[in-house]
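Note that one protein chain of the assembly has been removed; the remaining protein chains are unaltered in position.
What follows is subunit A.
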Amino acid sequence: MAFEPVREMKKLNYEELRIYSDAELKNYTEEELKSFKCKYEIPKLDELEKGPWPSFVSDAKQEALRRRKLSDDQILTHRDAVEDLLGQLELSFDEGETHWKHGGIVGVFGYGGGVIGRYSDLAEKYPSIAMFHTIRVNQPASKFYSTDFLKTICDMWEYRGSGLMNLHGSTGDLVLLGTTTEQLEPIFYELGHVLDTDIGGSGSNLRTPACCIGKARCEYACYDTQALCYELTNYYQDELHRPAFPYKFKFKFDGCPNGCVASIARSDMSFIGTWRDDIRIDQDAVKAYIAGDIVPNAGAHKGRDWGKFDIQKEVIDLCPSKCMSLEGDQLVIDNSECVRCMHCINTMPKALKPGVDTGISILLGAKAPILDGAQMATLMIPFMKAEAPYDNIKEFVEKVWEFWMEEGKNRERLGELMQRVTLPKFIETIGLPPAPQMVKAPRSNPYIFWKEEDVKGGWNRDINDYRSRHKR
């Protein structure tokens, strides 16, 4: 099924929208770049131009040089922002300390998040980065771009910001690094009115959702991660832009258990594609793998000689539930015992495919260590269909939010709330029946709570009644 946007997407034409001419964009020569000297001495940073990896210092110098040579009317913020940033960074390298002030509250009208305010604590020494706010721009699902979009946003950002970006922030946003408070509303206006793009989330709200590449370019995808990510991002705009939660909340969408956006570790609500029927086996392709006609893992281990492919050793013996075997030259899988770990499919992608009855598992509660320790997500819903308009998923999301918003303490992540109220209470409140799949192992201690109505006779007992049978 082809992707259908909720509304017509605006077609951008860079040639009509551009701010800079080709000459301005290529306004320096290789010679000039080679002899470029930052206005501060930055010997430590200069070291980081050596070596094979792309150097952020070299990139920053290029940008600094371009900004030096742009005319005054072609830059609305500080021309020296990049050089001041390098200068302050060098100082931080010297001292081993940051020079950004604590916090910063700036934003755009109508929204409670999306902009992270930042101020230098050496504003007199580095005036161009006295204000250096970050804007999170909601990225397209899986980060597919057209050059028209990227060139247009780059021109806008060169004009109204520092020209430095982060592609992308770890939550997924396209991050615009460094601008002044006065430019925030104009940038927001241009993002909305020209680029047809909104800002992302920050604060105690729904953060920008992100997904793996999904059905766009992956044959493992068990549902359309991009469509679900886009749909929920649109559907929960209000929750994204206006913080109303006890703390932050993240969605991430993985198309299969390989977890290419790491939803199980980095989202409060993790959607992971899976299937509940049989792995599809192409026996001819299995034979081709065994014969060595197809390289295992699509050639991922070509860099070293691991010997001839041995299906017994590399697939069957490594299956965690030991549910595979060879009968003659036929590969057999006992699908009722398969835990859908992806290993056999990853190793022989031309021979094995996920089933066709696909959907998602939903896991809850992943978070970084603060306050109560790091958590990965806990399985809540083993299987749910994931088909537009996703009403079943929205219903579940809202049940979880309703409980967390009511019961969550200030700055308590969902995972901590689940720990605090305990899993049994949590699943009861959000209306899930307990299932063996929710635990790795049953509890080992006997401190078991019972509900009064489940215990014959209840809790009201008379000590005299007891004493009539048991003397003191």
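As a convention for this text, a contact is a pair of C-beta atoms (placed from the backbone, for glycine too) under 8 Å apart; a residue touches a chain by one contact, two chains touch by 3 or more; residues count from 1.
The rule we apply is simple: contacts and distances are computed from a predicted model.
When the listed names "Quinol:cytochrome c oxidoreductase membrane protein", "tRNA 2-thiouridine synthesizing protein E", "Na+/H+ antiporter subunit D" or "(2Fe-2S)-binding protein" are checked against UniProt, the chain not shown comes out as "tRNA 2-thiouridine synthesizing protein E".
Among A:336, A:410, A:444 or A:460, only A:410 touches the chain that is left out of the view. Set against the missing chain, the residues A:18, A:68, A:125 or A:242 yield one that touches it, A:242.
For the chain left out of this panel, the touching residue among A:113, A:178 or A:296 is A:113. By the touch definition given at the top, subunit A reaches the unshown chain through residues 101-113, 116-117, 119, 131, 202-204, 238, 242-244, 246, 248, 405-406, 410-411.
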